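Note that this complex is displayed minus one protein chain, with the remaining chains in position.
== subunit A ==
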Amino acid sequence: MRIGIVCPYSFDVPGGVQNHVMDLAEALIGLGHTVSVLAPADEDSPLPAYVVSAGRAVPLPYNGSVARIAFGPVSTTRVRRWITRGDFDVLHVHEPLTLSLSMLAVLSARGPVVATFHTAMTRSRVLAAAQGALQIVLERITARIAVSALARKVQVEHLDGGAVEIPNGVAVAKFAGVEPLPGWPGECGPGTGGTLGFLGRFTEPRKGFPILRDAFVELARQRPGLRLLVAGPGDRNDLFDRFPTDLRDRVTFLGLVSEEEKARMLRSVHLYVAPNTGGESFGMILTEALAAGTTVVASDLDAFRRVLDGGRAGRMFPTGDAVTLRRTLTELLDDPAQRAELTACGDQVVANFDWPVVARRVMEVYAAAIEATDGRVIDQEWVGLT
């Protein structure tokens, strides 16, 4: 099958959508399909073989951050040429409601179009105001995918259409096989030792870092050898100022990490802690921690509950409750059997999020879109689903 995928954001900067597109493309190629990805990129930047550059992207502030996108007559010509040359069976665009290559591709497409919605846009007034113009884009889309329950809810409530919920995938193999950082995770026995991990922007309140810090400070005083490994953007001094001086040597800060270092970091801890207080639509980091075979302790947000299968694959604590978190951590650090049980369930749960599995579900949506465009029915075998 010939598949054309359009990514609206530039591959020059890392981001969730870009990673999703690359992993999906690789998984589809792995299933034996021909895939071409169109994305904005600088001329001299190194790109995987399956990516076609649509030219330089212009930075534009969007949705609270800066997105680098391409839009305009030159981009339109390039999109049209790519579509004509590609002769795709199905066109898969990401975030088609941003002013981007994705929207241009939808408007230029003639065949079946599948669209994936990533962000849970809550600015419903903007959507309502532009409804008439967006309708022209939306009615060229054959099938819609939402990556989270929240993104799907936006589809149903504000854009007046359904969407199939297919979660973000995780490349299990990239996380499961890597070596931990040298010297980590170290000893962990009853009442002593153990390593906790946190990944994310520790200055951002909704990531809930202060809850983990309170639990850690309290617990570290009772438990010799307990260590905390923190990774993510932010200033080293700003982080250490948050801890009492006598405990600073038990905190390690890695700073911003690459995808590969992230996998190693997740394998370097006994417990990965996600103390988020809200605003999570999916919980990608939890699937990554599970893929790395690490025991997860997370606040009981809906998004986390879904990933952790209601608490079967990881322990949950009431959101914002540092005392219960500390008790949970003690219990799990003292009990390797319980940790092993949770990671065994985690392996089963994360298998559903593995990219080849997720890519097969996406293929079924492609099949549905093709069928709805020309009325024929595609065999399960032809899609490569057996």
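Note that a residue touches a chain if its C-beta (ideal position, glycine included) is under 8 Å from a C-beta of that chain, and two chains touch if they have at least 3 such contacts; residues count from 1.
Definition applied: contacts and distances are computed from a predicted model.
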Chain excluded from display, named as in UniProt, from "Ferrous iron transport protein A", "LemA protein", "Putative PurR-regulated permease PerM" or "Nitrite/sulfite reductase": "LemA protein"
Which residue of A:162, A:177, A:279 or A:318 touches the chain not shown here: A:162
Residue touching the undisplayed chain, where the options are A:57, A:143 or A:251: A:143
Hidden partner chain, touching residue among A:29, A:217 or A:345: A:345
Residues of subunit A in contact with the chain not shown: 135, 138-139, 142-144, 160-164, 312, 341, 344-345, 348, 364-365, 367-369, 371-377, 380, 385
